[in-house]
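Removed: one protein chain of the complex. Kept in place: all other protein chains.
Naming follows writing order (A, B and C), and every chain is counted from residue 1.
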Amino acid sequence: MHGTAQLLLPVLVAAPILVACLLVAAGPFLPRRIVDSLAIATALAVTAAAALLLVATGSGRRVSWSGGWQPVRRVTVGIPFVADPVAAGLALLIAALTTCTLVYAWHYFDETESHLHALILFFLAGMEGLVLTGDLFDMIVFFELMGVAGYALTGIKVEDESAVEGALNFGIVNSLGAYLSLAGLVVLYARVGKLDLPGLGDALAHHPPDALVVASFVLIVTGFLVKAAMVPFHFWLPDAHASAPAPVCALFSGVMVELGLYGVLRLFWVVYGETIPPADLRRALLVLGVATAVLGSAMCFGQRHLKRLLAFSTIAHVGLIMVMAAMLTPDGIGAAGLYVLGHAGAISALFLITGLLLNRHGSADELDLFGRARGERVLLVLFFAAALALVGLPPFGTALGVSIAVHAIVSAGYPWILALLVLVSAVTAGAVLRSGMRVFLAVGPAPEHSQSAPDETTTGDEERDTRPLQRTPGTMLAAIVVLVLGSLAVGVLPHGGEVVAKAAERFIDGSGYSDQALSSAPPTPLHAHPAATWSPLGVGLGVLSTLLALGFAALGLWPDRLRLLLRPMQAGMKPVRALHTGHVGDYVAWLFAGVAALAALVGLPLL
Amino acid sequence: MTRRTRLVVFLVGAGCVTAMFVLAVLGMPEFGGSHHVYRDLAVHAAVKHRTANVVSSVNFDQRAVDTFGEETILITSVVAAAVLLRPAKGETERRIPQTGRNLAGTRLLGYVLVPITAIVGLDLVIHGHVTPGGGFQGGIVLATGLHLLYVTGSYPALDRLRPIAAFDVTDALGAATFGAVGLAGLGFAGSFLTNVMPWGTFGQLFSGGTVPVLNVAVGLEVFGGIVVLLAKFLEQDITVASSGKEGES
Amino acid sequence: MSIYAYLVAGYLVLIGSYGIVRSRHMVHAVVSLSVAQGGTYVLLLAVGYQRGATAPVFGSTTKPSTDVVDPVVQAMTLTDIVVSATVTALLLALAVQVNKRHGTVDPDELAALKG
Partner (left out) sequence: MTALIVLALTLVAMAATAVVLADAPERQAVTLSVFGLALVVVFMVLQAPDVALSELGVGTAVVPLMVMLAIRTMRKDRRERQQQTGDDGGDDS
């Protein structure tokens, strides 16, 4: 191993923690401007370091054993940090997104002093740690760090009654998920006596998938699936998003939720890849992904609280990402990776714009806001650009993801999934377009009484994130512009697909991961991926989704014209909506039902 | 869902999970057996670095990253509790009521116990690498010891002894020291949290290299952190009033 | 006996979760969660136990040997205990705020159709 890039690995985790500690200690004595600058500078530095690391991983993985406990004969007591291109790419996305949200939150939350910044930096460190660590126990530790910072950020508006409640449910459900993960880890540890991912991969290679192996896998991934908001582990997400501050939502939806999927896939490829048959896992992940995408999009369309609407859109899209990744091929993983990048820019921008609307007009309800943002040209352009990125209109990054996914899905033999992709994108983006048309353009009939049928769905009554601003600061707009452009850049940059496909190929090479970490074996050469680029079918599907999304938006705006069509849909959705009760007992009951279902999906075919 | 449906959903799920867990457990090595792969490696590594308490060696040397993450979780939740329990709009701090209802005997006991717990706590921290105990256990003892003052009924005395800002600093300092030691390892030896100090003599106070240093860092952090956490809860209980009225009276 | 310790650990996780499901008070739910966490401690230590072995702490005179119980699971349990305590503190703080805003901490009363 040559070069010094691996030295960056622990720094990416430790640097934000050190600065956050400084902010905790000295924050009360520092002027607000310094606190803001310090936090942003740190996030920027981490972004730069992650970019360097990403470049360095082009020639193979970077490994750093902490404590100098290098493995001897593939065995050690130490903990590795490992970066392959996927991990480094995610590290870059995390840091860049955090920078954007910190820039946006300049002037935010005067009453929490430096604590908000410290929490965001701890959250950043937790996410970086989760993607970069090569140790199973540390994955859970960083997962919890991410969680603890996340619960606090969700409930930070203590005056908002749904914020604290959402944070509490989020905390209980996620912690329980983490405890089940830990239990799974212990079960596995009892058998093999190791905790580092590469070593675990060694130990389980060609190991029969017996009950212990399957049970440990199911329990460990439960924690990650809760974070990834897969049905039926998803209930906490809309509650938490509906009331968390907009920049926090942007971080949650843009990257935190997706990290749950990363955890599942990393664990599978490195540790369980050679014991649990891929076909078996594919079936389980497909069921989860499809259910999540369908439920998320159906729920999304019925919302009027913008943040709740976007939250369900996130659920639907994470479902789609899961479906792409479930192909378990380099193409599928690469497509999912691109989609994550493109989606992050789009959904984060939408959340930040909603945050501005909430600040300006004191509401996040699309009916209350009807026509109230008319004349805000810049926001209008940004909103619709982000909505089109969400639907996957070429040349946004999401569209490139779909384009590559088409190849993966068709060659894996699931052509019907293409219809699902188009429909889910169209329905969610249709809902977003509908609300945008109402809020910015006053299209459609004006709502007669905005508080109609409050029992049907949550209204957008919400406390402002921070005191009302007189005019939109340039920093906030800049953050949104960067996010939208980022989503565009992912699709436009040359060879994007090829780079990501190679990263994916590296990612799924589990034994290569172990070999390079444990015995400094040289990285295996990568193949060319000619199919990983725009395809006519993919572009066509993107355009089709966009047209359908416009249709769905119209359907939402003029529901009276198509009442015959809508009635049965609404009636069908009623019992599903009734499940989203905000009751923590319900959520925990569903959690266990979900674990049982997952165990059946993965385990029963192997009996 | 009704309570009944909720319970049914849970019991069905939990039943299946139990079945899965029992099947897994049957495949686990027998309880009390002698096959422990990681144990053998860890004991060997601890002896190599002259750390008599192998648990401390694992926590602060071999798997120090775990503890770094854990200490970060601790400080994060201390910050979080401070944010979440800040007096909200419409809440004021009320004057501290002087409660003199405790018996003189209880108070005396409290005052006697405080220094004793302080000594025990410090001992746990300092000898954490050679005997059972360590920064975490010692820090907890120190923090609870300080709160014996509350049990004696002298909240004002506790409040004087406990300027929260100072403990915030202690907490952050402890966590930052841990990170700084880690980065020092990276700088001097090329990998994070390397035990770069001389390892000393096995079983003596000066042994284990950075392990006792990290023990002290964690002791500081836990002491500061737990004090701040308890202080925030005490503050809610005693001094925060939900309307301005009580603040004036 | 051979699997009794593991079963007790599993039981703790389940009874804690059951407590959350039937809880009528958020503090009760949070406390039940920490009971569930207790299950993971027992599981960890049970896995590392060895009959007749001593604690993994050597005196200055005793000769180090590997005839001790597994120190790694103990280290993980320590980490776990800290995490549990801090998460509990955080959730209790949130519960206090829920009570301030809603005037109740009964999940049944808090629950509303969110849709």
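By our rule, a residue touches a chain if its C-beta (ideal position, glycine included) is under 8 Å from a C-beta of that chain, and two chains touch if they have at least 3 such contacts.
Nothing here was measured: the structure is a model prediction, and the numbers come from that model.
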* Which chains here touch the chain that is missing from view? -> B, C
* From B:G69, B:G110 or B:G134, residue that would touch the chain that is not displayed -> B:G134
* For subunit C, enumerate the residues touching the unshown chain of the complex. => 1, 4-5, 8, 11-12, 15-16, 18-19, 24-25, 27-28, 30-32, 34-35, 38, 41-42, 45-46, 48-49, 51-57, 68-69, 74, 77-78, 81-82, 84-85, 88-89, 92-93, 95-96, 99-100, 103, 105
* **Residue numbers in subunit B that touch the chain omitted from display** => 32, 53, 55-56, 124, 132-134, 136-137, 140-141, 143-144, 147, 226, 229-230, 233-234, 236-237, 241-243, 246
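Simple rule for what comes next: only the chains that are shown with their structure count from here on.
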* Chain contact graph, described as a line, ring, star, complete graph or other shape -> complete
* Which chain lies at the heart of the structure, taking centres as C-alpha averages? -> A
* Structure fact -> Between subunit A and subunit C, the Cα-mean centres are separated in Å by 28
* **Centre-to-centre distance between subunit B and subunit A (centres being mean Cα positions), rounded to whole Å** => 31
* Distance from subunit C to subunit B - Cα centre to Cα centre, in angstrom -> 15
* Residues of subunit C that touch two or more other chains: which are they? -> 10, 17, 21-22, 47, 72, 76, 79, 83, 86-87, 90, 94, 97, 100, 108
* Asked: For subunit B, which residues are shared contacts with two or more other chains?
  -> 6-7, 10, 14, 17, 21, 25-26, 28, 36, 38-39, 42, 58, 63, 66, 69-70, 73, 76-77, 80, 84, 88
* Structure fact -> So, in the complex, the side of subunit B touching subunit C is made of residues 3, 6-7, 10, 14, 17-18, 21-22, 25-26, 28, 30-34, 36, 38-40, 42-44, 46-47, 52-55, 57-59, 63, 66-67, 69-71, 73-74, 76-78, 80-81, 84-85, 88, 130-132, 136, 202-204, 222, 229, 232-233, 236, 242
* Structure fact -> The subunit A residues in contact with subunit B across the complex are 7, 9-11, 14, 17-18, 20-22, 24-25, 28, 64-69, 75-79, 81, 111-112, 115-116, 118-119, 122, 125-126, 129, 133, 135, 137-138, 141-142, 144-145, 148-149, 151-152, 155-156, 158-159, 164, 187, 189-195, 210-212, 214-216, 218, 579, 581, 583, 585-586, 588-596, 599-600, 603
* Asked: Which of the residues in subunit B end up touching subunit A in this complex?
  -> 1, 6-7, 9-10, 12-17, 20-21, 23-29, 35-39, 41-42, 45, 58, 61-66, 68-70, 72-73, 75-77, 79-80, 82-84, 86, 88-89, 165, 168-169, 171-173, 175-176, 179-180, 182-183, 185-186, 189-195
